[in-house]
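Partial complex: the chains shown occupy the same locations as in the complete assembly.
Letters are used for the chains, namely A and B, taken in the order the chains are written, and counting of residues starts over at 1 for each.
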Amino acid sequence: DLPFTLIAGPCAMEGREHALEMAAALKEITGRLGIGLIYKSSFDKANRTSVKSNRGIGLDTALSIFAEVKESFGLPVITDVHLPDQCAPVAEVVDVLQIPAFLCRQTDLLIAAGETGKAVNVKKGQFLAPWDMKNVAAKIESTGNPNTMLCERGASFGYNTLVSDMRSLPIMAETGHPVIFDATHSVQQPGGQGTTSGGDRRFVPTLARAAIAVGVAGVFMETHENPDSAPSDGPNMVPLDKIEGILAGLVDLDRLTKAYNAKQQA
Amino acid sequence: DLPFTLIAGPCAMEGREHALEMAAALKEITGRLGIGLIYKSSFDKANRTSVKSNRGIGLDTALSIFAEVKESFGLPVITDVHLPDQCAPVAEVVDVLQIPAFLCRQTDLLIAAGETGKAVNVKKGQFLAPWDMKNVAAKIESTGNPNTMLCERGASFGYNTLVSDMRSLPIMAETGHPVIFDATHSVQQPGGQGTTSGGDRRFVPTLARAAIAVGVAGVFMETHENPDSAPSDGPNMVPLDKIEGILAGLVDLDRLTKAYNAKQQA
């Protein structure tokens, strides 16, 4: 089994310079650690808690910046799509299309994403059982596109709280698709601050370590040089200067886990 | 306080003749009971559990049938929209646009619906706390459209199960918007039958009575002359020949409740 891939970047794309700096920093870190990197940012925060919250940089600007990130650093990039019509233009630049959790059962969006032929990372809905993700994957498979990734990001647990069920990782892996653990949104407290979502970044390494020790193909971890001033998901993002230490721990765990899992299956 | 309004019809629009028959039957029943009726059907089941499930009759056919229902029976009609672009054409015929629960935080959809000037019924997401619906309502209010209804349809409770928290009704009413209780989808067992959602229609009157006794502006109750052969939500729909008995009980409860609530607030 291969080492885990990191999906990382700032939650929202803030601008060209910031994106290039973050991509450069993350490339350096993952290079030192010997793990793959897919650079992530959102061009539109389409389901913010409040209508007054910042929406994002927009599709066109984002695509040109993603193109520059790819060219400058040779990195694959991932971003989320919200409407079927966005899939084709986004797929011209972006390597992995991400389906947001709330939209994981929107058949037209899944099919439009699948039809691009690009890889598709589907976040499991907070309202969905892990065994139901096989039906989600089947929607994408129906387009003939085999490259789906399934991503755990927490399940609804009472109000304004999520819980990460580590059993979901092997259950989703039974589909044969790579499973990603989103350590950032799993610590979110949806709507937990009145007009914005809260979170507790202290538990990002906790949950990422748990997931890696179970066995995943990738970890999703948003980061920012100054999370508390970030335009979205600040409470959940790991400060950039802490991420290498966390990842180094995960690399060691991952090696051990992949060896263990290989032996168990032998 | 006015008597509750019924939002009812078969879950999916099946065809012109079926729609006219159902509308006629429901108009007769609600006429006898002295309550309002908004005729409901979906033209597209956009988030079915499985890609192999039937999607629906399509927007254009549905709109012409809705127009005929309106003209023939003088009934207002409601249907759900899934994409911002659908709002304007749907609003040319339909009186109330309904936002599906999974999509209740999609800002563009809420705003497009609000901008039509038609009433908007937003289903509360299974992942959302009732106090967070004020932020959802504010997105529609930001368009200058004051006609929002907020609808309880169950909250995620473990896997494949929903629970209806009756406290959500007064909490959502604090926004000043009419609150609807969806007794059909509240008894849904999402994904509970492997490739379709299950449900237990036995509890439709249970939950509807509970909601009416707390106080709501309307009840949503899908019905079908033969639910077990219906194309969607069959396990949750009330047989047409049982609905009048249930509604008659609700009318009595509602009268008592509205009088009680008026006295409490006096």
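The rule we apply is simple: a contact is a pair of C-beta atoms (placed from the backbone, for glycine too) under 8 Å apart; a residue touches a chain by one contact, two chains touch by 3 or more.
Since we're looking at a predicted model, the values are computed, not measured.
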item: Number of identical chains forming the whole complex, with 2 shown; value: 4
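Criterion: only the chains that are shown with their structure count from here on.
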item: Averaged-CA centre spacing for the pair subunit B and subunit A, given as whole angstrom; value: 33
item: Of subunit B, residues touching subunit A in the complex; value: 46-51, 55, 82-84, 102-103, 105-108, 110-111, 125-132, 135, 138-139, 142, 155-156, 159-160, 190-191, 195
